[in-house]
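Every protein chain except one is present and positioned as in the full complex.
A, B and C are the chain letters, set down in written order, and residue numbers restart from 1 in every chain.
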Amino acid sequence: MTIDVSLFLWAVAALLATAVVAVALGRSASASRLVYGATLGISVVAVVMLMAHLVSAPGEISMVRLPLGLPWIGAGFRLDALSALFLLIVNFGGAIASLYGIGYGRHEDAPHRVLPFFAAFLAGMNLVVLADDAFTFLLSWEFMSLASWALVVSNHRSEDSRRAGFVYLVMASFGTLSLLLAFGLMAGPTGGYAFDTIREMTHAPLTVAIVFILMLFGAGSKAGLVPLHVWLPLAHPAAPSHVSALMSGVMTKVAIYGFIRVVFDLLGEPAWWSSAVLIMLGGATAVLGILYALMETDLKRLLACSTIENIGVIFVSLGLALAFRSNAMGWAAALAFTAALFHIVNHSLFKSLLFFGAGAVITATGQRDMEKLGGLIHRMPWTSFAFLVGCVAISALPPLNGFVSEWLTFQAVLQSPDLPEWGLKIIVPAVGGLLAFSAALAASCFVRAFGITFLGRSRSPAADQAHEVDRFSLSAMFILAALCLAAGILPGFVIDALSPITQALVGGSIPPQSNAPWLSIAPIAESRSSYNGLLVFVFIAVSAWGAALLVHRLASRDVRRSAAWDCGFPDARPQTQYTAGSFAQPIRRVFGTLVFHARETVDMPPPGDMRAARLTVETRDLAWDWIYTPIARGIGFAAIRLNRLQFLTIRQYLSLVFLALVALLLVLALWT
Amino acid sequence: MDLIRDLFVQGMQMAVVLLLAPLLTGFVRKIKARLLRRQGPSVIQPYRDLARLLRKEAVLAENASWLFRVAPYLIFASTWVAAALVPTFAGGLVFSWTADLIAIIALLGFGRFFLALAGMDVGTSFGGIGSSREMLIASLAEPAMLLTVFTLALVAGSTQLSTVAALMSSPEVGLRVSLGMALVALIMVAVAENGRIPVDNPATHLELTMVHEAMILEYSGRHLAMIEFAASLKLLLYLSLIACIFIPWGIAAPGEGPARFALGAAAYLAKIGIGAFCLALFETAIAKMRVFRVPDFLGAALMLGLLGTLLLFVSRSL
Amino acid sequence: MIALPFEAVTAVLVIPIVAAAVLAALPGYRAAARINVLASFLTFLAAASLFVTDRPETGQYLFVDDLNIVFIVLNTFVGFTASLFSASYIAHELETGRLTSANLRFYHAMYQVMMFGMNLAFVANNIGLMWVAVELATLTTVLMVGIYRTHEALEAAWKYFLLGSVGIAFALFGTILVYLAARPFIGEGHDAMVWTLLVEHAAAFDPALLNLAFIFLILGYGTKVGLAPLHAWLPDAHAEGPTPISAVLSGLLLNVALYAVLRFKILLAANPEAIGPGPLMMTMGLTSLIFAAFMLYRRRDIKRLFAYSSIEHMGIIVFAFGLGGPLANFAGLLHMVMHSLTKSAIFYAVGHVAQIKGTQKLSEIRGLTETHPGLGWGLLIGVIAIAGMPPLGIFMSEFLIVSSTFAVHPLLAIPLVFGLLVAFGALLMRLTSIAFGEPTGNTAPVQASYLPMYAHLALVFGAGLYLPSALVGWFQNIAGILG
Partner (left out) sequence: MYGNLSFDIAHLLAGGLVLVSFMMLYQDRLYALINTYALHALVLSLSVAWQALVQHAPHLFVTAAIALGFKAIVIPVALHRIVKRLGIHRDIETVVGIGPTMLAGMGLVALSMVVILRITPDADPLAREDLAFALSVLLLGLLVMVTRRNAVSQVIGFMALENGLILAATGARGMPLVVEISVAFSVVIAFIVIGIFLFRIRERFDTVDVGALDEFRGERQ
């Protein structure tokens, strides 16, 4: 059966209605339960419909045009393979976030500032993916930004979240304006804003190039491409955790959807250098993002920064797909594109999981600062387990899903020698190295995150009194963890589900995987490369379990508890533990001076002085120092200068009028 | 019939690595002792250690969590699986397609991930030192390793170990400058990954210098045994990896007679022996470097790997 | 079409005048306020009836065409809501004693006179008459701006008055020049000032004379549109007058002047040899946009802030009309309507806010959404709308303007977008500090009339999502007229 797109429009309408109801409910006690319940229901229905669509008729396209929006073209909506996938991501993310919210929402102190916008936010993201003309697309896009902005400033009393909201919305509208220019250029003076019209047009190479760059600005600023990422570490953490999960896990994907829709679908064939640009930007983003994450001590900011890294990875694969496609290497392009899509799915899974975990930690301890956490594995065993799964997944380690997409990306990188352009030949392996580097750094970043937050001994009373969170939150986390594992050990099915999209957009697809022996995946040929998540999982599980069994049977099984050995330092205080800062110190030493202009100042008290020594580390984000601060300064300067015009005297104002008149007369005298 | 034999071969391989690993460690120690004009413990001392540790009761710190107890088995298992997938005396193992080179590296990464976590679990300062330094080293070693893999994969057009080995043994691969670089890089990585001198000293317990030892400081009894075992497996893995890629001769092709297998085994033992000897020689010859020199060391490896990949385009003949 | 017993047009003019007379005579302010509302409402009905009734034949003095109907209806509607708002506003002013009932008498009378002047300017077919009407409206507003008799108010009124008078003079000179240009072809006397005739014969006119005329006209009327650098009167007049008048100024008076400019643009466009008015208008529009955008940053007074944003939007509108072409003209028209509605709604909110907090200083107004949700969220929606965010009407017009600009003159789009972004930043910064944060000042609940504000916002919201096809057709052929 094929699902008609109008059904999803009904879902959107229902979400908007929920938002209205939420406004009506205001601060009432049952509000959060009701609203999250409603959004959960709606999203689940949408997910079910999408599943049905994907299994039955993945390639089917259904369109509808409503007499809304721009009068002469109306508002078009379209459901095809690509939008189906992203709808699935959006609605699943929405469903799981709502489930989490049912529990988490109880702790909201101002629900009336969250609930309406939560529903509206979901609706907006759905609309972006469904939109089929420039106006509807941008309207939904901006609406999405607006709703999420409201969520970011929901905790409006804190200066930080207000600032975050400001930076966020300014960047967002910068992005929107670039998209607007891009669409304006594509639509041409006649105003052919419908996507079909744009598709049919053939664009001049210059146009294509400009549109491509504008798309980099527009979609990149929303997805968090370096150096347009500055808002992301501020805004994502400022929102309530389940919203952060949505923003990081889903909204960035919607941004990428926009990029794919325009660059791969609407726009013609970009020149090869554009793929090179994409690949290099992606590589830089990946490495810088994860380095930022390593420097963070705020758990949620750390997660937000790692989102930047994953976006970089995704953009690298997209760039590869673009490069291969423009050289008519169908299956290689398909491989790269599959890698990108797979990673999109994966990231939406484990990033939501991790943010939920962070949210649970915050609910339990009221702390976001890792330096004040620790030892939570004893008090929050379930949360910590789920979080651990997320960490393993995002660190691209087998047998979980993160590794599969990373692996596919590497396989795509290995196809680069067949590219004719020498530039790409050289760049791609180097960027591959960068990817490996960022993956390794990600591992250490999440060892740090998990180790400092959950392991060791608690660094603050708050962490001492922590206790496990409610079962809604837990169930949300465990569903995600299970999916991470499933996608990791049965990647073949996912890849096959993605093939219609690659077929449609890069004109090729990799051989079907799910019927391969032992459910292993071999994107090109088994002789060249293959991976079998299932067997790896089974092997590890069996041998670990077997080893444990044997040891316990044949050798010793008894355990004695005693004080930690610690090279003979008895019962040292928790302060002696390694902190997040000290864990990151070696890496900061090695890369910090280059990337962050990191500066360490040690204040060592003289002998006999009992005050504690302290080490202060200052890291700077060069994007701010080199781009944004100067711009802000420039605007401020201009504002101050021009502001003098507010304080002229009437005579001076008259002189302005006089001068304007004389100038115009002169023009008239000289030109005509 | 074939399947059974393949399974048998695979099983033998897994058993072989398991049995051989401690011996290798002992062998290296012996040679090092000899080079230092010491008598040194017997070659089979590691087996005795393992047995003793296994029999002892495990002492856990008060706030050690379940992770601390599970980690050793996970580490052991992942390392073993990785080691079992590297062709030792016979190629074309029945499960070789389970994981290619990239996956094998990732498996080792899996082990390291949990080792580092275990190091931080008890919440001592040394555990932290160890984990953080280990992750620093890994963050440079892994990309270097992957770049060497790229080099090989681009030469062989595959990341499948048995395919690579088969191609390397075939005459059409002449001497290649990039292969040489890959080899050097791989060796440097191996040294770093196994915590050997000059990166780390497996024998030291001098607090400020240790990396690997610092992480497992809190371990005892069977858990320690498992980790030590995993360590020696890892060493063996790297040696046989280098062996099967760069000196692939003598590896029995799939589906050949037992005689051929015996020959392969002999060749394999010889290679490992030579490798072990070189390692010992190297370790006795040079001194351990400061922790913050390690990045330079590995950075060099990284550069070599990248250079190897890029030079392929100059020297590429395939 | 329906035929009314009376001429809708004359009704639009007569009702305000009569009302003005009555109000001037009437002492009590409550009744006066009610009558004021009633009269405005009747005027609005009469204007609305222009849609359905058959139009009067074009006379020598008055006429009705597609273009000015839009303006009249918008004008009378906002005039009506503003009168509603002012009814609840002045009550408070009386309590605080800022205004005496004598003032109010004058105020109401002037209000109606002003409405009369503006309506007259719209329906006038004679450029001389149009000039007189515009000036009448201006002078009345001058008096209203000065009504508080405070030093600042007088200073603002004075500045407005002087600059306005110079504008008046320029506009008149331009009008005379047009007459001179027309006389040889139409003949002496009134006919040479009848706009419809002028357009017919414009092709033959002397281009040099027309060019000169247009320069004086755009400077003269542009002063009232508030184009930089002729804008000086605008911020202070908005800030110091009563808020209903600020709303009317931004929402209506600027449109009146704009309307005049458009009329003459059409005239000029009808003559092939004359300079195209486009480039001039685009330059002035962009200048105003960017200038106002920067000026938004250092504002400390909430009403002045939105006054500058009016300058900014007038700049955008003039730019759009200067750009020309069906898309841009449509967008410009839409933008003008949306701006009138939104900006007046904002001023309705601001008026009450200023009354509650007893100050217009931005620094002393915080956390409104917390203390006064009705006003706070209303203001927030209004500012978001004025900043061009969806799903509100201005987004659509800005979408059309920017995208069509980029398609036609890519280079012009860059300063345009830059200006929009800069202005957006300033507005958002202010909005964040007004609507959010720790509440300050008086947090007592307020009895405000939300109806006008939310009515406008609802209209703007609706227009952002759906434009009735009739309206669209209407606007499109106006866009055709504007060329």
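The definition used in the following text is that contacts are C-beta pairs under 8 Å (C-beta built on N, C-alpha and C of every residue); 3 or more make two chains touch, one makes a residue touch a chain.
Quick caveat: nothing in here was measured; it's all calculated off a predicted structure.
Q: Shown chains touched by the missing chain?
A: Checking the complete complex, the chain left out touches A, C.
Q: Have a look at C:22, C:94, C:172 or C:446 and name the one touching the chain we're not showing.
A: Residue touching the absent chain, from the options given: C:172.
Q: Can you work out which residue in C:224, C:299, C:313 or C:456 touches the chain that's missing from view?
A: Of these options, the touching residue for the absent chain is C:299.
Q: Among C:26, C:45, C:94 or C:154, single out the residue that touches the unshown chain.
A: C:154
Q: Using the touch rule from the top, list residues of subunit A that touch the missing partner.
A: Here the touching residues of subunit A are 643, 646-647, 649-652, 654-655, 657-658, 661-662, 665-666, 668-669, 672.
Q: So that we can see where the missing chain sits, which residues of subunit C does it touch?
A: Considering the whole complex, subunit C reaches the absent chain at 128-129, 132, 135, 139, 151-152, 154-156, 158, 161-162, 165-166, 168-169, 172-173, 176-177, 179-181, 183-184, 188-190, 192-193, 206, 208-209, 212, 236, 239-240, 298-301, 304, 360-361, 363.
Going forward, only the chains that are shown with their structure count from here on.
Q: What pattern do the touching chains form: line, ring, star, complete or other?
A: Topology of the interface graph: linear, an open chain of contacts.
Q: Of the other chains, whose C-alpha centre is the longest way from the centre of subunit C?
A: The most remote chain is B.
Q: When the mean CA coordinate of each chain is compared with the mean CA coordinate of the whole protein, which chain is closest?
A: Smallest offset from the overall C-alpha mean is found for A.
Q: List the centre-to-centre spacing of subunit A and subunit C in whole Å, with centres computed as mean CA coordinates.
A: 44
Q: Do you know which subunit C residues sit against two or more other chains?
A: none
Q: Enumerate the residues of subunit B that touch no fewer than two other chains.
A: none
Q: Which residues of subunit B touch subunit A once you look at their complex with the stated criterion?
A: Interface residues on subunit B, with respect to subunit A: 54-67, 73-74, 76-78, 80-81, 84, 95, 97-100, 102-103, 106-107, 109-110, 112-113, 116-117, 120-129, 131-133, 135-136, 138-143, 146-147, 150, 153-154, 157-160, 163, 205, 207, 217-218, 221-222, 225-226, 291-292, 295, 302, 305-306, 309-310, 312-313, 316.
Q: Write out the stretch or stretches of subunit A touching subunit C in their complex.
A: The touching residues are 67-72, 134-135, 138-140, 142-143, 146, 153, 156-157, 159, 162, 165-166, 169-170, 173-174, 177, 180-181, 183-185, 187-189, 191, 193, 635-636, 638-640, 642-643, 645-646, 648, 650, 653-654, 656-657, 659-661, 664-665, 668, 671-672.
Q: Which part of subunit A faces subunit B closely enough to touch in the complex?
A: Interface residues on subunit A, with respect to subunit B: 374-375, 377-378, 381, 388, 392, 395-398, 403, 406-407, 410-411, 413-414, 417, 422, 425-426, 429-430, 432-434, 436-437, 439-441, 443-444, 447-448, 450-452, 455-457, 518, 520, 522, 526-532, 535-536, 539-541, 543-545, 547-548, 551, 554-556, 558-567, 569, 572, 574, 576-578, 582-587, 589-590.
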